[in-house]
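The structure follows.
For this view, one protein chain was removed and the others were kept in their places.
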Amino acid sequence: MLAYTLRRLLLMIPTLLVISFVTFVIIQLPPGDYLTNQIAELRSQGDAAALEKVQFLRAEFGLDKPFLEQYAAWVGIWPTDHGFSGLLQGDWGWSFEYNLPVLDVVGDRLLMSFILNMTVILFTWAVSFPIGFYAATHQYSWGDHGLSFIGYLGLATPNFLLALVLMYFANVQFGLSIGGLMDPQYLDQPMSWPKFSSVLSHLWIPVIVIGTSGTAGMIRRLRANLLDELQKQYVVTARAKGMAQTRLLIKYPLRMALNPFIADIGNLLPSVISGSAIVSVVLSLQTEGPMLLDALQSQDQYLAGSFLMFMALLTVMGVFVSDLLLAALDPRIRLSGGAVQ
Amino acid sequence: MTTHTAGARSVPGSARLWLAAAVLALTASTGQAAPGVYLETPMLRDDVAAKKLPPVKNRLPDNPLVVPMDGKTLEPGQHGGTLNMLIGRARDVRMMVVYGYARLVGYDRNLVLMPDILQNIDAKDDRVFTMKLRPGHKWSDGQPFTSEDFRYFWEDVANNKELSPAGPPAALLVDGQPPKVEYLDKSTVRYTWTGPNPDFLPQMAAASPLLIYRPAHYLKRFHKKYSPKAVDAEKSEPGRRSWASIHNREDNMYQFDNPKLPTLQPWINTSSPPTDRFVSVRNPFFHRVDQAGRQLPYIDRVVMPVVDSKLIPAKTGAGESDLQARELNFNNYTFLKQAEKSNNYRTYLWRTAKGSHLALYPNLNAADPVWRQLFRDVRFRRALSMSIDRPQINQVLYFGLASESNNTVVPESPLFRKEYQTLWAKYDRKAANKLLDEIGLKRGSDGIRRLSDGRPLEIIVETAGESTEQTDVLELIRETWREAGIKLFSKPSQRDLLRNRVFSGEAMMSVFYGLDNGIPSADTAPDELAPKDQAQLEWPKFGQFYETAGKVGEAPDFPEAIELMKLWHDWHGASHDERAKIWHRMLSIHANQQFTIGVINNVMQPVVVTNALKNVPEKGLYNWDPGSLLGIYRPDTFWFTDARRN
Partner (left out) sequence: MGFYATRSRVKAYRVQRMTETQSTTTAPLEHYVNTAPFEPEAAEALTPEQEEFYRASQWRIMWWKFRRHRIAVIAAFVLALLYGSSLLTEFLAPYEVSSRDSSNIFAPPQSLHLFHDGKFVGPFVYGYNMKLNLEKMKREFTPDLDKVEPLRFFCRGDEYRFWNLFDADLHLVCPAEGGTFFLMGTDRLGRDMFSRIIYGTRISLTVGLIGIAVSFLIGITLGGISGYFGGWIDTMIQRLIEMVRSFPELPLWMALSAALPVTWSPILIYFGITVILGLLDWPGLARAVRSKFLALREEDFATAAVLMGAKPSRVIARHLLPSFTSHLIASLTLSIPSMILGETALSFLGLGLRPPITSWGVLLNEAQNINVVALYPWLMLPVLPVLVVVLAFNFLGDGLRDAADPYN
């Protein structure tokens, strides 16, 4: 077990490195950079003073340096004028748009993202588990078809439209303030009970919207796996021996059926993170989605790069944890060194 | 919108200002209400009692600006309340500077320049500007506002090689020469140039103003010359490199995101970024009062939540904004009107004043020689203009409420003449076809005309891809142009990419907003009409030529462009009457030549005002410069009725 863990940990490092490289390449692809975009905009607004400040930043942040050097400096393996200062040293870079270190800009949003994504995953589990269970044990019944259909509906509806419609109706029917993760007056205040309940009341829309797409897949997988297990020999034996149905179900097949649940965090996490990005943009949530989109479009490269890295890191960590759990559950995986499909 | 007083047009510019200032000074001193007696602001009473703040009499300058309120356009109000306004990006907190509109000189709601922060200003020949500050005027932290703040700016910021490597701002240079700046006493500053600088005052009254002063007492600690600690800070600050960039970061008067920086605006920002919610509280040392002796602003607090701009119409319709114009479009009006009653607000419609809400810019510097020659043929441009069915566009998109027009000044401007608006702008298919036939563009078998080298006449119009309105208008134009045998392809792009393509000559034609300032007066520099700016999409290379003093770009090579440049040069030294003549000549050249093809202007702008907010005019002009959006209507005079004054 330890060897497996260590091996996986070590493998994460090159993974992250390659991801960071690809991310940086993609961000740099559009021509020009943040400052060239800004110059034109500032001129058209007649903001003369800012032009001079922009000249500064260009030289200061080495935006005139070659690509590889910029990349290496960002990661932290190449010195800038002021020593090593990059991701490896915990410096996430400077955001041009906000004129602040990236970490200051991003701070709270990462926490909110994390909360949102975790809630969605919990929601997905909580909903798909009983439905999958029911569907498998009552195969081909009306309940099976009906519930699966609803799950598919959730999968098929484009998130963003659903979000907008739900948001409007929540406002008209319940007086919920439009968009955001909480009522505006709590935006800058520290956590308190009213703030928490405000967050809860706003959270359900994005969670439902994002969660419904994931549940269909989960239900399908759980149902399929449970059905497979139910055909197996040991179930027939147990039944023949007179074991009570429910106890039988819980003790044996369910454990096996949990397998894909855990394994699927690896599949689920990337889709939840990206799903939540879009919905956050529509609903203007205080998560990383809207900020990322802005950063990508304005080429605020360190901000965008750091967000992408954060999301990739979340995903990689999530996959790692899921593989670990799976390995703990299923010795076959540990020993064969990789997930058995 | 009626403009300034009748006598104003015939009086020379400098004298006019002097007159206005004198009138103001007079009214201030005779006082329609005794300004010697001031009422304490309820919000600050506790602080005054605790000796944290001086009483109101000592917070105001010796001679505060008394805002006249006639009870009709402006009602005297009461202190109190919190104003909510939504912004679409954190950067927009600078709107507090735009709306607050405290300027050395500013426009009033009739677009007349008046001294505001300054007690008075004497502008001799537009060359020598003697500015008198209000003695006793203080910054928002209580420190005195004196000529030292002007000196600090001029000597230690504008002329400091590390802080301003490019030298003082271009607006302060005349023929490349800097002014002579004198500080006659603690409250008098004089700027002297060798030639006239007519832009000086309008630039200081702009939405994004030219600032010739700084809070010296605050910034000195970041300046190498005054504070040895500034140099040490280089090493300890993460990501910063030099004292100059730290100073630049602190020196952010317009950006308004530094709560520690003192300001002269009516409200002070108290939230440091990053934040999703900016709270600004009243400036206890603000220099304006009303006639009853209340120190302005009336409203205690302004809260600006940052939300996604696409959600702002929805949120406004849900009553989450007390005063909203930004990020609202005409096509939101129906929705906003519908939700009015249940959310306790009213929706006004103000007029915008761009020369044209959108205009087509044929690229006269196009790289392709055939296209370039065709675009330079005035008959072609006129035909394009006459093939646009403006009334239909007006009807379909704006309910007929906008004005069909060329890209020219709007009726609210004193320079307006009907023919500028209508010349070559009438929808006339026969005349357009005649012109096109005259040029020799024969129709092919598919009805599309052919260029001289046989290629079909397909114009690719590139847009910045930012507004569906532009796409819609192009769609409507496409149909009528097709009837004339011209094919239109619209290609969405991005603002910066669009500019680059136009500059390089690759883009044939682009779509963008028309004249920025549709309400100029004779004394406004006719910058937008002469080929002197690379950002002018119809002749970027001419503009580039001028800007780089001939190093890059192309010199204007046809008579009208050359004449426009000459007229622009002449305008600078001309008298007021001559200036008006020059403007009219330039406007008429543009109307005749159709260098830019305008479509529609005076588009209406919805302004949502919550029912409890007073003194917001029902009809107004919504323009960036001049106008400062809400600025000229002085939001510091807006006030809440009882219920909202907490």
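So that you can tell them apart, the chains are marked A and B in the order they are listed, and the count of residues begins at 1 in each.
Following the convention adopted for this analysis, a residue touches a chain if its C-beta (ideal position, glycine included) is under 8 Å from a C-beta of that chain, and two chains touch if they have at least 3 such contacts.
In this text the structure is predicted, and so the values were computed from the model without any measurement.
Here one chain is not drawn; of B:S490, B:Q536, B:N601 or B:T637, the residue touching it is B:S490.
Considering the whole complex, the residue from A:A72, A:L103 or A:L293 that touches the absent chain is A:L293. Only one residue in the set B:N159, B:N343, B:Q392 or B:Q593 touches the chain that does not appear here, and it is B:Q392. Only one residue in the set A:A277, A:L303 or A:L326 touches the chain that does not appear here, and it is A:A277. In the full complex, chain B contacts the hidden chain through residues 310-311, 313-314, 317, 331-335, 337-339, 392, 395-397, 399, 465, 468, 471-472, 475-476, 479, 490-494, 497, 501.
Annotation for chain A: contacts to the undisplayed chain at residues 11, 14-15, 18-19, 22-23, 26-27, 29-30, 137-141, 152-153, 155-161, 164-165, 168, 216, 220, 230, 239-240, 245, 266-267, 270-271, 273-275, 277-278, 281-282, 292-293, 296-297, 304, 307-308, 311-312, 314-316, 319, 338, 340-341.
Here, only the chains that are shown with their structure count from here on.
Of all residues in chain A, only 31-32, 36-37, 40-41, 43-49, 51-53, 55-57, 60, 81-82, 85, 91, 94, 97-101, 104-105, 107, 167-168, 171, 177-180, 184, 187-188, 281, 283-284, 286, 290, 294 touch chain B in the complex they form.
For chain B in complex with chain A, the residues that touch the partner chain are 84, 89-91, 163-166, 169-171, 206, 208, 210-211, 238-239, 241-242, 244-245, 248-249, 254-255, 257, 271, 273-277, 279, 303, 305, 307-308, 310-311, 314-315, 318, 320, 495-497, 499, 535, 625.
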